[in-house]
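Shown here: the complex without one of its protein chains, the others still in place.
Labels run A, B and C following the written order; every chain starts at residue 1.
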Amino acid sequence: MAEALLQVQDLYKWYPIKGGLLGRTNGFVKAVDGATLSAEKGETLGVVGESGCGKTTLGRTALRLTQPTKGQILFDGQDITSLKGRKLKPLRRRMQIVFQDPYASLDPRQTVRSALTEPMRIHGLAKGRAEAERKALDLISKVGLNPDHLARYPHEFSGGQRQRIAVARALAVSPDFIVLDEPTSSLDVSVQSQILSLLKALQKDLDLTYMFISHNLAVVRQVCNRIAVMYLGRVVEMAETESLFRSPKHPYTKALLASVPIPDPKKRTELAVLEGDVPSPVNIPPGCRFRPRCEFATGRCAEVSPPMKEVRPGQRIECLYDIDFATRKKTEL
Amino acid sequence: MKLYEYVLRRLALLVFVLLALAALIFYITRGLLPPAYALTQYVTPRMTSAERLILAQNLGVATSSCPSYAAFATSAKGCIVPLWGQFFGWLKTVLSGNWGYTVLPGYVAGTETTWNVFWVRFPYTAELAIGGTILTIAIAIPLGIVSATHANKAPDHASRVVAISGYSIPQFWFGYILQVVFVLYVALNGRGLLPVGGPLPTSCAICFANPGSVVTRTGFPVIDAILSGNFPYFWDSIVGLILPTVTLALTTIGALTRILRSSMVDALHQDYILLARSKGLRDRVVVYRHALRNALLPAITIAGLILAFLLGGVVVIEYVFDFPGVGQAAVLASTSFDLNFLELYVLVTAVIIVLTNLVVDVLYAKLDPRIRY
Amino acid sequence: MTSQASVQRGSDHEVVLEVKGLKVSFHTYLGEVKALDGVDFEVKRGEVLGLVGESGCGKTVTALAIGGLLSDNAKVEAGQILLEGKDLLKETKDELRQTRLREVSFVFQDPMTFINPVLSVGSQIAEILESDKGFQAELVEYRIAELARAESKAGLTPAEVEEKRSLEGLKDKKLSKRSLRRLAKLRTLDYMRTVRLPDPERVYNMYPFELSGGMRQRVMIAMALVRRPKVLLADEITTALDVTVQAQVLRLLADLRGKIDASVVLITHDLGVVSEICDRVVVMYAGNVVEIADVEELFANPMHPYTQGLLASIPRPDVFTKEIKSISGSVPNLISPPSGCRFHPRCPKRFERCPLVKPPLIEVEPGHRVACLLYGG
Partner (left out) sequence: MESKAGAEEAPKSGAMADLRYSLHLMSRNKLVLAGSVLAAGTILVALLAHVIVPASATVDDRAIRICWNNSLINWHIPSINVCPRPLPLGTDAYGRNLLLMIILAVPLDLSIALEIVASAVVIGLVFGSIAGYAGGIVDEAILRVTDIFFAVPGILLAIVLMTVLGRTIPNLTLAVLITWWPLYVRLIRSQVLSEKERPYVEALRAMGAGRFRILFRHVVPNSIYPLIVQSTLDIGSVILTVSTLVFLGFAPSNIATGQTPELGSLTSQGSQYIFSAPWLIIFPGLTILIISLGFNLLGDGLRDVFDPRLRR
């Protein structure tokens, strides 16, 4: 097994809901509620799930953009769970993030040149203007834009170009690890594939590790080596991409995959419909959190919170049973 | 959180704000002046030095160990209670309703209390402010709606000019202009059409100038006239309010119109308006049911600010129109150094504004289902 | 639902809505945005037509033009929009409003911003029925029919018998405001059930923020269906939804098509959704229709280079593609659109004539039309 660059152990991120007479805490939004996963050096780890499943919070907490409530985050062997202030700065150089909305993630009053050189200034990575300029030129060509784009402002670019700038800015500090938070979901399909190809190429050239957060299973299938499926703040299944898509083991993964329409009318089948909505992360059902929507749920599911277990080499699920979906036969794990 | 809990919390905050404001006002009117000033409105001319010392001690300004009034008056060491201690003494005194004797011109020294003077004058101001509020709402809301529904067309430009001119006009000047106009140029049989001074006009073409028999029960001229069944007096009180309220409302009409216009324009560009139109609803329904409900929300939140505008405006209006309310007295109080009157005025105004804001916030919560306390 | 039975797809080729040579431009500070440059397509009775393309291709503008809902700075330069033969572009403002009320209804994307936040969702459905006298007779008949159905099934309570009798007396008379409200609410509740909103009585009085995205989308669909339109324009209705909820809504649409007599125009950029429920597809690019075909035909045999590129660039959930293909360049700016074929700057198969001639939409195979010079024109 390859070396893990990022390890997230039993991570919790609860946001308090304030209210009441004295502003006391009435409850928590349990955005991340005991998630465990790891990203190995050089791989692309996909994190998928529906809105509100905590995938974005997980990404941000892993980068220490927020303070986790509980749990442990190891980056390259170092425990970074409770680093604060200045101690985080060296970490910021090694970890970066690319956001969903490239326009909003760029300061509208900053030229591309300034956006690219600012991180270098912050971390003292370029000696003098000339070197910064040279590095900026290098970056801009790396992401497929022209040198004369450096003098422009974000609003002068198309969506795809803006995302290229955001990627270039992330690369400005030569990081090892980049969280890609829905990097293509605000883009058009024909442009989406350009960005995906760019990200793949950059990973190869610069030996990057990606955490690719997405709700789009089709995209995830094309770019990720391994995938973590999240549901209500927990990773419910983790597996190599191909085994996950060929034979998902968690009933949620199974339902999720079956509800994606396939762009081929010949393969038109009745979409499997998972009834109900995703429950709110405030009132998480006890026991297995997927139980209320699960067609295989038993009495035990309400009582026991299933631990993560390996069903097959490299494929782990948080479910009490190993279910054969064809025969609906359950084997206790 | 329940609504009553929210109200309780807001009331606690309100008490805090009023206390802090009291401290600020106390600091300005007492802390910045020599301690002997504190006695000004409590002494009577015939008081002896010994009595004055006792008074100073009772008011919590002089220490109990202070040997003589002379020592107190010269701020001798150990004679003066520290400022924060004075504050509590002051608070105790004024909260019991003891605001001393008025030193306003027109009153014999040491005969009439500040408290009485304030409350006799207050109803006049209240009528003026209420009239101003009604006029503001009655004009500003339709104007704002017309402006927004005809955004960037002639009616919008016209209403923009009216609104901006409204809050660019010096109120004191406009008051005089109205007087000039209604005395010199708009007159019937040599008498100005509308009364230009005081709540009870004596020379105007359309008023009766007949105070008649009115029993003062509430202190509010209009209400007392109704209670006494004296129609001429009622009519005169109303007519007397016209010019002052128009002048008063001028500034606030502009402010409210502009805010309503912008929130309405904003609402009209929202997606839910497109949906409402796509449903084939009539324009009237789209504008009033769908847009206005949403647009009113930001507009009513500034009600507190508007009220502060109005209550500040009365000072000028009453001065210009020789209107016997508290605002006119404030200017007099400043020249005659009646600090207690000003303190009382500030605190009463603050209570009104803060309570209004509370009511507005509760109303907001009622109108906007998204807000849950 | 209605007495008219479902119309089977494809069995009837009657055209309900026809858009002919529609040209729309927007006046902006930067210049004239030529948003639609001659859009032609037709909607057949009972079909689900997919209108696909990337952002800025003019899908939404087309839909808004059909409903007469374009913003003030828009101008229809040319064309016809024929709804059962009558030209909607020639209608007055009020006639258009009536058309939206009775014949063409909309469902928009992201219902969070589209449903009025301060009004209860039920009232926002019922207000449609209350807003027009035209619905009165229909509401009464509808209720009588409902009572009659209940009578034949399980019999009526005495109160219901009384209600039916009084309604029959009311048939041609003006309803009181109260009974109009009541009937509108009953019909609303019925349609809320149709779109499978759970516990309609409770949801009726709820506010949009209290509902999940899927429920809000159902509310919007109920709003569109309650007046029994001839055409339902659904603009990106699944875009803001999670996949599992999207699947629910698609399932609902599939189930509804047997029950409603409306033709559906499904505007989307998601080819997966198109292949899932559409009968025919119109592909748009930069304000032009570039290809129209039956859904199987289009996916099996895309003719226009843009359609080919688009199909190649969508990542598929069912297979792993080693190399992700894409169309080079980006969507053109429509203030100064490319001359001739608007796709030519990005087209891998362009030749000399492409920048010179605007390709007409020609039928290459029966039912399969393409606007590309490779196929003539």
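Definition applied: contacts are C-beta pairs under 8 Å (C-beta built on N, C-alpha and C of every residue); 3 or more make two chains touch, one makes a residue touch a chain.
Just so it is clear, the structure is predicted and the values come from calculations on it, not from any experiment.
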Sole residue of B:Thr114, B:Thr245 or B:Thr349 that reaches the chain not shown, by the stated touch rule: B:Thr349
Options A:Gln7, A:Thr61, A:Gln96 or A:Gln222, residue touching the unrepresented chain: A:Gln96
Residue among B:Leu3, B:Ala20, B:Ala50 or B:Val186 that touches the chain left out of view: B:Ala20
Positions on chain B contacted by the hidden chain, ascending: 13, 16-18, 20-21, 24-25, 28-29, 32-33, 157, 160-161, 164-165, 167-174, 176-177, 179-180, 183-185, 258, 266, 269, 304-305, 308-309, 311-313, 315-316, 319-320, 330-331, 333-335, 337, 339, 342-343, 345-346, 349-350, 353-354
Touch residues of chain A, complete complex, unshown partner: 60, 63, 65, 88-89, 92-93, 95-97, 99, 101, 104-111, 118-119, 122-123, 151-153, 155-156, 158, 166, 169, 173
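We take it that only the chains that are shown with their structure count from here on.
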Approximate Å spacing (C-alpha centroids) for the pair chain A, chain B: 57
Distance from the mean Cα position of chain C to that of chain A, given in whole angstrom: 34
For chain B, residues contacting two or more additional chains: none
Residues of chain A defined as touching chain C within the complex: 50-51, 158-161, 188-194, 196-197, 200, 215-219, 221-222, 241-242, 245, 255-268, 270-275, 277-278
Interfacial residue positions of chain B with respect to chain C in the complex: 270-272, 274-282, 285, 289-290, 293-294, 297, 367-370
Residue ranges of chain C touching chain B (in the complex, touch as defined): 67, 69, 97-102, 105-106, 108, 110, 113-120, 127-128, 131-132, 207, 209, 220, 223, 227
